[in-house]
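All protein chains but one are shown at their positions in the complex.
Each chain carries a letter (A, B and C) given by its place in the written order, and its residues are counted from 1.
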Amino acid sequence: MSTAIDYSASEMMTVTAARALENGMTCFVGIGLPSEAANLARLTHAPEVVLIYESGTLQTRPDVLPLSIGDGELCESALTTVSVPEMFRYWLQGGKVSVGFLGTAQIDRYANLNTTLIGDYTAPKVRLPGGGGAPEIATNAGEVFITLKHSPRAFVRDVDFITTLGFGRDGKGRDGVPNIGKGPTRVISDLCVMKPDPEDRELTVVSLHPGVTREQVQEATGWDIRFAAELETTPVPSAHELEVLRELKARTDRAHSGQ
Amino acid sequence: MSTAIDYSASEMMTVTAARALENGMTCFVGIGLPSEAANLARLTHAPEVVLIYESGTLQTRPDVLPLSIGDGELCESALTTVSVPEMFRYWLQGGKVSVGFLGTAQIDRYANLNTTLIGDYTAPKVRLPGGGGAPEIATNAGEVFITLKHSPRAFVRDVDFITTLGFGRDGKGRDGVPNIGKGPTRVISDLCVMKPDPEDRELTVVSLHPGVTREQVQEATGWDIRFAAELETTPVPSAHELEVLRELKARTDRAHSGQ
Amino acid sequence: MAEILSLDEAVRRYVHDGATVAMEGFTHLIPFAAGHEVIRQRRRDLTLIRMTPDLIYDQLIGAGCVKKVIFSWGGNPGVGSLHRLRDAVEKGWPHKVEILEHSHAAMACAFEAGAAGLPLAVLRGYVGSELPNVNDQIKFIECPFTGERLAAVPSVRPDVSIVHAQKADRAGNVLVEGIIGVQKEAVLAASRAIVTVEEIVDDLDTHPNACVIPGWAIDAIAVAEKGSLPSYAHGYYPRDNRFYKEWDAIARDRDAFTRWIDDNIMNTAEDAR
Partner (left out) sequence: MAEILSLDEAVRRYVHDGATVAMEGFTHLIPFAAGHEVIRQRRRDLTLIRMTPDLIYDQLIGAGCVKKVIFSWGGNPGVGSLHRLRDAVEKGWPHKVEILEHSHAAMACAFEAGAAGLPLAVLRGYVGSELPNVNDQIKFIECPFTGERLAAVPSVRPDVSIVHAQKADRAGNVLVEGIIGVQKEAVLAASRAIVTVEEIVDDLDTHPNACVIPGWAIDAIAVAEKGSLPSYAHGYYPRDNRFYKEWDAIARDRDAFTRWIDDNIMNTAEDAR
């Protein structure tokens, strides 16, 4: 028996992102939205999904969301913790990661990510944190999921700087490159789900979240975004998913505001 | 009060080899004679000498001599045990080893070592075990001590195969090579102590063990071996050294024959 | 061989103006007390290396100790920007700071290569990224066996590395436990290494394959109780997440920052009193 449930756009995004993960996947998790989604997946439909954080924590099961990529909770609930060089060499570059789950500041139509800066490199308008693990997560993981909120400043036609490869400036950035993952296979925002076009790799809306219009997506996107011929409606969050997510966030807030 | 003590040529060799080590040295220890000498040093005048075995055991203090380079005793008495790649990368290649202590099957006048084979590579007369750790111990350690018994088959003019660099076929094998150790600085046999000539690097006898003649050394050496102008006599083993060595070997025999 | 020194003395002896310094600790065990001592001793023109600059480098940069930062992710984890880093890069306050940026994978490999005594690290990295356009220290080599194009970066080999750890024994052997980051690599890659510890114990009391750094690979050990706060020490105290959040407001404002440095670092003879 299901009843209509209130949920926010950001909850819709997190739940949809979580649903992209399945048991059997080994997921290299970025901090923030990806971490929230990945742990929601683990606490709901994918209890066996393996979560890896770049701090070296293998197969971790945090009870609260980490604030940093290296919170103690990640280590204490991990199967084991390895050094950071080992993490990047053996586990990521060694091909043991099936999905890299990333956030970003900017993304463009070929799913290239910019977390370096807005403006010109030598005279930045806004200096962002930088690449972190993303450049190699995006190329050495089997595939990449990306999650971020929709806005014209975030979804731009061409990123100011390609920190992390999607499909390059022309959509052909992975063609002929040996030993490279499939790259971004889905982008989940608070408005919709996008996938790269199988032909030219341009991001295309494949599913609108309930109540969201094409116009809303277009307004929040910095280029003329395409919509799939068979546009779907994203399934709504279940009561269980929302309950688990809200409890997780409440636990997290309690943990982080106390000392 | 000292009295004349009986000792064997092989005990003379081990004690002399042991005396080459000092507190403050970090010694990468080869199995067999070097291991015996290194542990004797640790149990007598150099209790703080740091012993490292290629099996990954850092700063080990075995109570009995290991039969293999990876006996449990080495791990149980070590400060910590690292992986074999880490041992060769961080500790040896990383420049943390001041002395490599090696045995060998053959050595030549430029202190090149052969542990690969006697005869021709494609049709060996005798196949030896191979290089093991020695090729990089000899080049990445600060300096190298070598110990082996004297015989014309062991001390040859030119080794059949340079497994491990001494000073090369012409004595100039280390000249101009960046980031390389000093190489063999002393060779200790059951007859004498040899050092490379400071000019041309040819091994030169610098000290005869008590009672040993130049003729005996020459007979046991496969080339016309030089003697230093100021030839010394190696100091005899002390009663304490012999006692510790004999106890160590007795403990070792008991440990290895049991089980 | 490690000498057990006061933190003041260790920094005085080994951290010099103009040095290349790596203070490491991947979120965990960040050597804040040592960083504060460097600020207190008014070191200048440092080249700082660190994967995740964090608040510790924000403080050093704002305090004017820094000429250049080599890093791969410069943010306040889970909170936002490092405002002092941004102010220095974008506006040159207190003076211009040069940056050289890598990816985490490259930095991790560069620390590994430094520990391994190699001049370069080779990785399958930077494919399609524009970082090589702005960092001339990223090159590419061809595998002589497969022909594959691989990235190469210079290894990290600091003049001094500083890390924090749980404990040392009286011979200066150090146990690092939990999220071990690139700490061992930082120590082994450096010409000199200072390790601050929560305590000195008789026996490290650990297991056969623990991450133990022998005393003979370290120059100085200094006791710094709670020496990684607001970061944390596994088994000793948790991360002060609240301070990380509060830092955002402190660091946004030059005056608030300067006041914080004065009150918490300059006008205290030593940390944590």
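Convention: a contact is a pair of C-beta atoms (placed from the backbone, for glycine too) under 8 Å apart; a residue touches a chain by one contact, two chains touch by 3 or more.
This structure is a prediction, so every number in the text was calculated from the model and none was measured.
When the full complex is examined, the chain removed from view is found to touch A, B, C. When the omitted chain is restored, the residue from C:Val134, C:Leu150, C:Ala171 or C:Val201 that touches it is C:Leu150. Across A:Arg89, A:Arg186 or A:Arg201, the residue that sits in touch with the chain not pictured is A:Arg89. In the full complex, chain B touches the hidden chain at residues 31-32, 54-57, 66-72, 74-76, 81-85, 87-89, 92-93, 112, 116, 121, 124, 127-136, 139-140, 161-165, 168, 173-174, 177-180, 255-259. Counting the whole complex, the residues of chain A in touch with the unshown chain are 24, 26, 50, 58-59, 75-76, 78-82, 89-90, 93-96, 140, 179. On the side of chain C, touch with the chain left out of the figure occurs at residues 117-120, 122-124, 137, 139, 141, 143-146, 148, 150, 152, 154, 177-178, 180, 206-211, 234.
To be clear about the criterion, only the chains that are shown with their structure count from here on.
Among the inter-chain contacts, the highest number of C-beta pairs connects A-C. Spacing of chain A relative to chain C, judged by their CA centroids, is 28 angstrom. Counting only residues that touch two or more partner chains, chain B has none.
The set of chain C residues that touch two or more partner chains comprises 112, 184-185, 211.
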